[in-house]
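Excluded from the complex is one protein chain; the other protein chains are retained at their positions.
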Amino acid sequence: MGELKVKDKDIVIPGEILATGMDYLPAGAAIREKEEIVASHLGIVSLKDRLVKVIPLTGRYFPKKGDTVIGKIIDITFSSWIVEIGCSNRAVLNVRDATSDFIERGEDLRQYFTFGDYIVAEVLKYSPTQGAIDLSTKGPGLHKITKGKIIRVTPSKVPRIIGKQGSMISLIKDATACRIIVGQNGTIWISGEDIGMEQLAEKAILAIEEKSHTSGLTEEIKKLLDEGKPKKAIPAKKPITQVEAKKPIKKKSEVKKEVKKVKK
Amino acid sequence: MTDLIKQHIEKLLENSKREDGRALDEYRQPVSVEYGVSAKSAEGSARVKIGETEVIAGVKLDLGEPFPDTPDEGTIIVNAELIPLSSPDFESGPPSIDSIEISRVVDRGIRESKTLDFKKLCITEGEKMWMVFIDIYPINDSGNLFDACALAALAALKDAKFPAYNKTEAKIDYTKKTTKGLPLADTPISITVGKINDKFIIDPTHEEEQAIDSRLTLAINERDEICAAQKGGEEPLSIEEIDQIADLVIKKSKELRKKL
Partner (left out) sequence: MTLTKRSDKRKFEDLRPMEAKVGIISRADGSAMFKIGKTIALAAVYGPRELHPKFLQNPEKGVLRCNYNMMAFSGSGDRVRPGPSRRSKEISLVTEKALASVVDLDKFPNSVVDVFIELIQTDAGTRCAGITAASMALADAGVPMRDMVSSVAVGKVGGKIVVDLSKEEEDFEGGAVDIALAMTKRDKKITLMQIDGEIKKDELLKALEMAKSATDKIYALQKEALKAKYVREK
């Protein structure tokens, strides 16, 4: 008994009936209302066996313990930093969770992290009833960001940007020789030796965000990265500076490089 | 205070590059002007888009008593409101100082260029004049509201038509529009230039605005004269810099004027 009203990969809006009867189970942004399963968010349907799941297409970040996030220091108290991570409440980084160094009471916390600093942190605890989010920068890979660029994407697209076992983000890292950290809160850090490569990485990530629910995306991104990479120039009458692909480009001040793109 | 985003913008500018690939003196495309977006209620209205920044302006005409020192003149009243609809940074409430600044700068550009001949707005000397209200609302603040608001105001003025006016009863019939437009004598174009370190940029995006040290807005009339100026930001400008900016703005004003 029970009827499925939607197909896999359908786009649904809040309140839309996904299934009737008690045979199916709601997951993600799908809720049960008596005999019906309805969507609670604008999202995309994912069906698996009896599970009717809705993956939201939009919405602010919802913190989960263990998530890696990238946030910005917006305030400092005598024993903690207040961090903006783009969700409904501000997060707190307490001194005891920030570093293994011994910090004396009354020490100027600005020497560790100051206003405007971006940090890579981990969500230690989230108490929804109090709206309190605790962060930590005490693990491996958690640190202050000192260079590179920050971009923001819709948090719900993060899984697609990372890919299965990190396959998608590795693809981009390899192609652009950039270090990339994707925060679960949708804030992403990109740092490369070459600004052109940083921009290519950004372009690829934004393309995934825009087309996250379409098929054939991996191929499309591969093509985008290929077309954006500097290639070995075809021997031509005019002398052109050759650029080796895939090696990190050492940035010397004011060196102009001419890059020839080969149209496939 | 660290500012990673500003650092990044500065780094790009060192190589004369911008985040979105534009040249330092390039406007975002498209720059579009749409007339009559509130044609049923406003006497004149327009929507301006510069990239993703969007502003709507409307003109309403009303009757009033001329000011005692200018008994044979009408007047304009410019009101720009930075509504919270358009940005997470704006709050509900009475006009902020930023709203007031834009209102007054747009006003001066129109007033000082004598775009509207105020004497032609007089109905009966000492008794009745036309008041031209220009209300400006950003719909989406993606940077450079100064220029977008000024352009929208001007476009709304161009679009405006006098409503039917019954002289004997001294009453306006808003349901009937005449074909008579406002007596416009000029087209002042307002352009803002932002300074980051030693580089000048035109049409800053929202992020670039955060990185700007100082800005200079100049309004240029059809005869390439400066009819209004407003310096903003905390960093000073040298006379040479103002010279350079003025040249740049006068050149760009012709391009923007074509959009109307």
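Some observations on this one:
By letter and in written order, the chains are A and B; residue numbering begins at 1 in each of them.
Rule of thumb we're sticking to: contacts are C-beta pairs under 8 Å (C-beta built on N, C-alpha and C of every residue); 3 or more make two chains touch, one makes a residue touch a chain.
Predicted model, so just to flag it, every value in this text is computed and none were measured.
Judged over the whole assembly, touch between the missing chain and the shown ones holds for A, B.
Touch with the chain that is not drawn comes from one residue among A:33, A:107 or A:227, which is A:33. The residue from B:24, B:123 or B:139 that touches the chain not shown here is B:139.
Shown as candidates are A:90, A:138, A:160 or A:179; the residue that touches the absent chain is A:90.
Against the chain not shown here, chain A presents residues 11, 13-17, 29, 31, 33, 36, 38, 40-42, 44, 56-60, 62, 87-90, 128-131, 156, 210-211, 213-214. On the side of chain B, touch with the chain left out of the figure occurs at residues 37-43, 45, 52, 54, 56, 58-60, 62, 79, 81, 83-88, 92, 94-95, 133, 135, 137, 139-142, 174, 206.
By definition in this document, only the chains that are shown with their structure count from here on.
Every residue of chain B that touches chain A in the complex is listed here, in rising order: 1-5, 7-8, 11-12, 15, 17. Put simply, chain A touches chain B in their complex at residues 114-118, 145, 147-150, 195, 254.
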